[in-house]
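Here the complex is missing a single protein chain, while all its other protein chains stay put.
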Amino acid sequence: MAESYAVEHEASHPGLQHHFANMEQQREAGTLGMWVFLVTEIMFFGGMFLAYTLYRSKYPEAFAVASNHLDIKLGAVNTAVLILSSLTMAMAVFSTQIGRLRAQVVYLALTIVLGLVFLGIKAVEYHEKYVDHLIPGTLIPGNPFNPHLELPTGVSMRHVEMFYWIYFAMTGMHAVHMVIGIGIMSVLLYFAAKGRFSPEYHSPVEVSGLYWHFVDIVWIFLFPLLYLLGRHLGGHAG
Amino acid sequence: MQTSWVPFVPPSASTLSGKVDALYFYLSGVTIFFTLLISGVLIFFVIKYRRRTPYEIPRPIAGSHKLETLWSVIPFIIAMSMFAWGAQLFFENSRPPKNAVEIYVVGKQWMWKIQHSTGQREINELHVPMGRKIKLIMTTEDVIHDFFIPAFRIKTDVIPGRYTTQWFEATKPGRYYLFCAEYCGMNHSGMIGSVVVMDPTEFDSWLGGNASQQSPAVAGQQLFETLGCISCHGAKGEGGRGPALAGVFDRQVFLSNGQNIKADEAYIRESIVNPQAKLVSGFGPIMPTFQGQVSEEQLMQILAFIKSLQIQTPGAATSGAPPATASPATRPESGGR
Amino acid sequence: METFVPPVPSRINYLNAQYGLKSWLLTKDHKRIALLYLGSISVFFLIGGLYAMFIRLELLTPQADLLQSTTYNKVFTQHGIIMVFFFLIPSIPATLGNFLIPMMIGAKDLAFPRINLLSWYIYMLGGIVTIYALLAGGVDTGWTFYTPFSTTFSNSYVVATGLGIFINGFSSILTGLNFIVTIHTMRAPGMTWFRLPLFIWSHYATSLIMILGTPVIAITILLLAFERLAHIGIFDPAVGGDPILFQHLFWFYSHPAVYIMVLPGMGVISELIANFSRKNIFGYSFVAFSSLAIAVFGFLVWGHHLFVAGQSLYAGMIFSFLSFAVAIPSAIKVFNWTATLYKASISYDTPMLYALGFIGLFTIGGMTGLFVAALATDVHLSDTYFVVAHFHYIMVGGTLLAYLGGLHYWWPKISGRMYPEGWGRFAALIIFVGFHLTFMPQFILGYMGMPRRYHVYPPEFQVLHVLSTAGASILGVGLLIPLVYLIWSMRYGKIAEGNPWHLPGLEWRTQSPPPTENFEYTPIVTWEAYEFAPPEEMQVVGKFRNEVVERS
Partner (left out) sequence: MSEHIVSRNVYLIIFLSLMVGTAITVVAAFQDFPGPMNVIVAMTIAVVKATLVVLYFMHVRYSSRLIWVIVASALFWMGILFALTLSDYWTRGWL
């Protein structure tokens, strides 16, 4: 803490940066920094959640029809994969904290693999949407939004398209975060394999873990909002 | 153009303008008072307590809770008086009176298209009678515009995909500016026109001078037939597979989700372009959407027709009970849950 | 007065510790990064000022003679975008804040020096993308990017400009993040929250807005760009979207952004008022907490931009009420600054002139905000020149004056040289006069009904426009004078001592310019904020060095 009156620079640990007084201060700054960053992430996704809320309340039928066309099995499996990856991430932090460095490497590698599995399943889903002409607007040139959906009377195709636009915006933005997360994990894995982290210096692992869990939380909300709401109105589904 | 005898104030030509001016003068007075007060005290202190010797250290003063309270509470009270005054005036003027004459306005890059209920059309000019309440029902074909008449102190955005309204009662004959106040692209500053306030008798003869044009309601009736609305709603809006439309305007509608809503312009428009949004209780989701199939002007004509149906069922508004032709879905305002 | 000999400053400082372009472009020193920002925002200010000049010249006559409509629309749009996103928002935080926050709290650097450098590069990247958009053809949507004009109807470089602003947003986020963490974790021993200079409090509040608001504009601009590129609608009514949602999201950031601009200015003014009157700030805690109150309330009032935009009547009333509430913390600040001067020892140095000017202009700017917060008058005034005048009083009269005042005040610390005092006072006076002449007529124009963003206007407005243009010329000259003499002083100015104004703040208790790690020893703070003492007690080798020795 700043109040610890540590005046002389501790030269003890190679991980300590010159402008911090000690490891404790450095760790605190890192954790706090990540939390503040996550606040910005919450607000970033918040804008999209707001758009979703508004349009879902405006066009409930269209959204139910569109939502029922998503693959609930793949969505649920992906949710499980991501939760499992959160567990392996937490275990990676845990292993570092208690100094089991081999386990730490294994858990980090597992986290990366699970992240890749998630992205793979996501890619399969995106491909299905591509084949079904469910990609909105002219995002993919030459493949305009033109699904063969049976729409209940009065439901505008345009509003179904809007659901898919929100779907792609939100899951796409989430996937971008996953890619960044996997990148961070790979760097961590590299340094972990070189034995950089230890119980005294595990702050990078811990801070990256916070980010990973946050991405998981976003998905925990996306899954019901995009895949589940409207299932009970199953009759309308095309 | 008309000018005002008060310097720096635009001509005042509606029942509202004088009230807005009064609030404006109050706000200006408070602003000038506080600006002079603070500048005066500042200048006095700066001169009186100027530095006299290079290293002098004045005695520190920590602060005063009494003063802090004083100069939080007094500004708050003044601010609330401004809020209340402004809100009350705004509230009063946001609800168009029932007996107002309706004029349809469609904005488009970069002109104003205006149609009177008799069918008379104008572009970038709006002729209105003095002393009568006028309600503008406005929308746009492209981007957001804003219908601004400084002499009346009114302004409202004109928004694609929905209706906005504003109303006024002109008090002085003359020719006043009409501006587009929301930036709308290349020729934004060319999207100006004028409002001509006329003597009521003069206005009536002006309106009658071009009576050959079809009124919006008649045009709306034709659309009602060609678009096939009559097959469900009936030729006179008496209803059938779809809810009855005669007499529905401005009354409470009971929805299938258990809520009540007033059938105003916005609701009728929504029911045409997005019929499933607020289904009338007792009717299935069988109406197709007309989004993108009718132009803004056509929508306004259909709206005018539906409104005119109300007049053709006399007694509905006064009896308090639903007219025989109306579906069970329409209920008098007092019967809402 | 007893005389004392100031200690001989070490000749090594942050400016000459290393040489070469690389030592600047790869620096992690917050002071050097502040200078990088100072240079780049000055360039953007000049570009934005150039656009302002074209606007004022065109408006001399009621016809379109200098610029045609498409050009004029681009010019005012680009004036707004450059000034708001690339000058005003980073102005005080990224330069003065960056330079001073670690020094004022007794730290060696910000918590994340690399992120600090990164934020400058992101800022430059955003700036370059935006400049590219301007050169490639410009953008004509107004800085507000209202849909559906920006998504469907405009034929200009909306996506590229949006991308520039999107990128730039991250620079703002990272700066805010760095400040918050630094203020929380890097304070020197003894530097408690209530010993912090008010500059720090206001930067803390600013950083809150930066991290909470900026992400929302980022996602909004991103959605807008996709809507434009792929013809899919979140905001386009043609496909069921709602253009008002865009306005909500846009103003959720862009109204608090006004406080990002003015709060740091208020922090600077608190420093100037206290230090040039040698008095502690009257009601320190009220001024400190009013900064936080402004940051929080600032997020509750965005809907007053939508009073005539088709927002519901009731939402309008809520927003109007909250907008009046946010006036109170600002009023508290003005009253406390004024009260600070009571029985003080006031000097007439240039920074103090700017501070006094600020209070006057901010009072007018703030009070005219009440006209547009009141619903009935806002109906008449919104989107007229009244609004233009109002926010220029806040942004130019507030932020710019505070920025210039702060720059003069800390110039000896930053450059190690004094600016020429006579020229400084002269320029301050010219700017004050020119400013009033530019924007006072615009209030009147606004009430008379002159809409903003018009380059062709009815002839009866001409007299006031000519006055405004005349004022703008004076203002322009006034702004060029400091540019010239500050550059001049870097080489020819009088050498500044460590504490030329004899002030107690930590940033003055080290040499000018400071060494790379700011202090020779970690200071231990044993005094309150604005606790004035005889000069020899506030020296480079003050009591804190002895204490360090005692403790180690």
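By letter and in written order, the chains are A, B and C; residue numbering begins at 1 in each of them.
As a convention for this text, a residue touches a chain if its C-beta (ideal position, glycine included) is under 8 Å from a C-beta of that chain, and two chains touch if they have at least 3 such contacts.
Because the structure is a prediction, the values reported are computed rather than measured.
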Where the missing chain makes contact, among the chains that are shown: A, B, C
Among A:21, A:66, A:91 or A:135, residue touching the chain not depicted: A:91
Selected from C:179, C:252, C:337 or C:521 as touching the chain missing from the view: C:252
Contact partner of the left-out chain, one of C:146, C:319, C:403 or C:532: C:319
Touch list for chain C against the chain that is not drawn: 184, 212, 216, 244-245, 248-249, 252, 299-300, 302-303, 306, 311-315, 318-319
Missing-chain contacts mapped onto chain A: 1, 24, 28, 31-32, 35-36, 38-39, 42-43, 46-47, 49-50, 53-54, 57, 72, 76, 79-80, 83-84, 86-87, 89-91, 94, 97-98, 206, 209-210, 213-214, 216-217, 220-221, 223-225, 228-229, 231-234
Contacts of chain B with the absent chain, listed as residue ranges: 94-95, 261-262, 264, 266-267
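Here is the rule we go by: only the chains that are shown with their structure count from here on.
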Label of the chain whose CA centroid is most distant from the centroid of chain B: A
Chain pair with the most C-beta contacts: B-C
Separation of chain A from chain C, taking each centre as the mean of its C-alpha atoms, in whole Å: 35
Chain C, residues touching no fewer than two other chains: 240, 242
Shared interface positions of chain B, touching two or more other chains: 274, 291-292
Footprint of chain C on chain B - complex, ascending: 1, 3, 8-10, 19-20, 23-24, 27, 30-31, 34-35, 38-39, 41-42, 45-46, 49-52, 54-64, 67-68, 71-72, 75-76, 79-80, 82-83, 85-87, 89-91, 93-94, 109, 142-144, 146, 148, 150-151, 153-157, 159-162, 164, 177, 179-190, 192, 274, 291-292
Touching residues on chain C, where the partner in the complex is chain A: 107-113, 115, 173, 177-178, 180-182, 184-189, 191, 211-216, 218-220, 223, 226, 230-234, 239-242, 245, 249, 517, 521-522, 524, 548, 551-552
Partner chain C, residues of chain A touching it in the complex: 2-5, 7-8, 17-19, 21, 25, 28-29, 32-33, 36-37, 39-48, 50-51, 54-55, 58-59, 136-139, 145, 156, 158-159, 161-162, 165-166, 169, 173
